[in-house]
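Part of the complex only, each chain left as placed.
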Amino acid sequence: MNRKALYPGTFDPVTYGHLDIMERASRIYDCVFIGVAHSKEKKPLFSVKERVSMLKNATRHLKNVEIEDFKGLVINHAKRKKTCVIIRGLRMISDFEFEFQMALTNRKLSEDIETIFMMTNDSYSYLSSKLIKEAVSLGADVKSFVPASVAKKLKIKLSK
Amino acid sequence: MNRKALYPGTFDPVTYGHLDIMERASRIYDCVFIGVAHSKEKKPLFSVKERVSMLKNATRHLKNVEIEDFKGLVINHAKRKKTCVIIRGLRMISDFEFEFQMALTNRKLSEDIETIFMMTNDSYSYLSSKLIKEAVSLGADVKSFVPASVAKKLKIKLSK
Amino acid sequence: MNRKALYPGTFDPVTYGHLDIMERASRIYDCVFIGVAHSKEKKPLFSVKERVSMLKNATRHLKNVEIEDFKGLVINHAKRKKTCVIIRGLRMISDFEFEFQMALTNRKLSEDIETIFMMTNDSYSYLSSKLIKEAVSLGADVKSFVPASVAKKLKIKLSK
Amino acid sequence: MNRKALYPGTFDPVTYGHLDIMERASRIYDCVFIGVAHSKEKKPLFSVKERVSMLKNATRHLKNVEIEDFKGLVINHAKRKKTCVIIRGLRMISDFEFEFQMALTNRKLSEDIETIFMMTNDSYSYLSSKLIKEAVSLGADVKSFVPASVAKKLKIKLSK
């Protein structure tokens, strides 16, 4: 049986909520691939290269985690990585319905690949990359939401 | 008593979820007007002409369904068509609250016109035109979500 | 085409929210049957006879409304009344999901019968028979939630 | 103990829902500061100056309400105004989750400042500035949603 899972996302930028899911996933799978979607249509603040690099930095302590960018459908990336499990983090608040919609669409596109949901820690359950970016652009210090090096990069980008 | 109903939408493009509602509505009303909103502010992928034409194609088997585009408020279009019922599809997932908000706003604007909600079939309950367009632009085959001719048109538009 | 609709419920007791739906339904259907479910398992406060009688009283101004009790499945009662539409009121708050679950179960049990949802007026959108009974038992005057004669009956029942 | 509260928002434009919250707040606080956020990223229809002026007009009957625009984080504006309470209106419908997310983010940024939620009147519970603007641009008369002078300004702006 396949012991690998794919955790896809835009990670613009990675938050402590994402990292919490990665740590939990790395404990129950042999290998966790982090797939960084290009997501051009979302007009990310950071380039895909920057997002991959921030993730690599933030996950150095996790031995069985691999970071890679991808284009196209999540299910096709899952097939390329030969994994039949896609992991999605569920925050208590918000994107539940969107996640379900996407998971059901993915299932219809490929019956072999199963989406499983994991819960973030309660103290990260309200974190969103979007809100964090907004907070930084209004002058907030977001060190309790993202790793210090990410907070620094956010400040530089958004004060330009 | 009036036996006509109006089913308004942007239909960019029509999905099997929309068609399911149209079929159900055509069984309980003498005449179902499909009102295709111009919706300029949503920047639709297909022109209103294209959307009307795809709908006409997809509803040829429904004798008591009429397709027409409209500008302005839904309730004014309902009045022009002399119908006092507006039909909205409720998917189990998502736009419930938005639908309610719009229906209550419409009611305040015209007390005579009643909004009724019908449920899509469970297998279409997660379909959304937006997600389908996203999937196509990432390379997905969406023939199980929209009629084949619509899938083809989506592919042409989005691979440009 | 069939011009009749069934509005089923326990109506223990009828509230202004229920009456609002009945009035709206009576405007868009030739005949609205109000089906009063026995609902023994819910242990209603009022007997089915009392509930029917309160409803008859409260709907005297609606010419095309008929009150009747029924046992067994809603869809079987709909078939007996030769109607293919079941009406359910959707309050902005609460039983949305339960309503959907029931409607989908009914659809599976009988594909011919369609459930449509109508919205109560915003000022009744939070009313619930359960909350009203609780309020009365704690001493509240509920004349703004139910017809005066029902309020009186509630007081007598609950102060025993 | 501090008797002042801050009610922040974009108010683009002020609706009867906002005014309802302001009236309720003015009854339970000595002084209610209305903070009008610049919100450039939301591309408001009205300039911050116009929004402040419409609010001043609409709240002339409330003696203990003060209107002022602000830039930057809400919690920093709260600190400048020496208030430790932020008021947010909760409509039955919609932005509940977003409000929670924002309140929790604010709490993390400043533990001293408490967000409290007040409920709008049920007849305003579905109002949204966004929907109102959309309705006006489609030709609706929105005098039952906003003060007459605001309705007029909306019409002028959106028919340009």
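As written, the chain order gives the labels A, B, C and D, with residue 1 at the start of each chain.
The rule is short, and it goes like this: a contact is a pair of C-beta atoms (placed from the backbone, for glycine too) under 8 Å apart; a residue touches a chain by one contact, two chains touch by 3 or more.
Being a predicted model, the structure only gives us computed values, none of them experimental.
Chemist: With 4 chains shown in place, count up the copies in the whole assembly for me.
Modeler: So the full homo-oligomer, as given in this file, consists of 6 copies.
Just so it is clear, only the chains that are shown with their structure count from here on.
Chemist: Counting shared numbers against all numbers at the contact of chain C and chain D, is it over half, same, or under half, different?
Modeler: same
Chemist: Matching residue numbers in more than half of the contact pairs is the bar here; say which of A-D, C-D or B-C clears it relative to A-B.
Modeler: The A-B interface is reproduced by A-D.
Chemist: Let me have the rounded angstrom distance from the C-alpha centre of chain A over to the C-alpha centre of chain C, please.
Modeler: Averaging C-alpha atoms per chain gives centres 47 Å apart.
Chemist: Roughly how many whole angstrom separate the Cα centroids of chain B and chain C?
Modeler: Result: the chain centres lie 30 Å from each other.
Chemist: Hunt down the residues of chain C that sit against at least two other chains at once, touch-wise.
Modeler: If we look for residues of chain C contacting two or more partner chains, we find 92, 122.
Chemist: So that we know how the chains sit together, what is the shape of their touch graph: line, ring, star, complete or other?
Modeler: Other.
Chemist: What is the complete set of touching chain pairs?
Modeler: A-B, A-D, B-C, B-D, C-D
Chemist: Using the touch definition up top, name the residues of chain D that touch chain C in the complex.
Modeler: Counting only chain D, the residues touching chain C are 92-93, 122-123, 125-126.
Chemist: List the residues on chain A that touch chain D in their complex, please.
Modeler: Residues of chain A touching chain D: 93-94, 126, 128, 131, 134-135, 137-141, 144-145.
Chemist: Under the stated contact criterion, what part of chain B meets chain D in this complex?
Modeler: Touch residues, chain B against chain D: 41, 71-73, 76, 97-98, 100-102, 104-105, 108-109.
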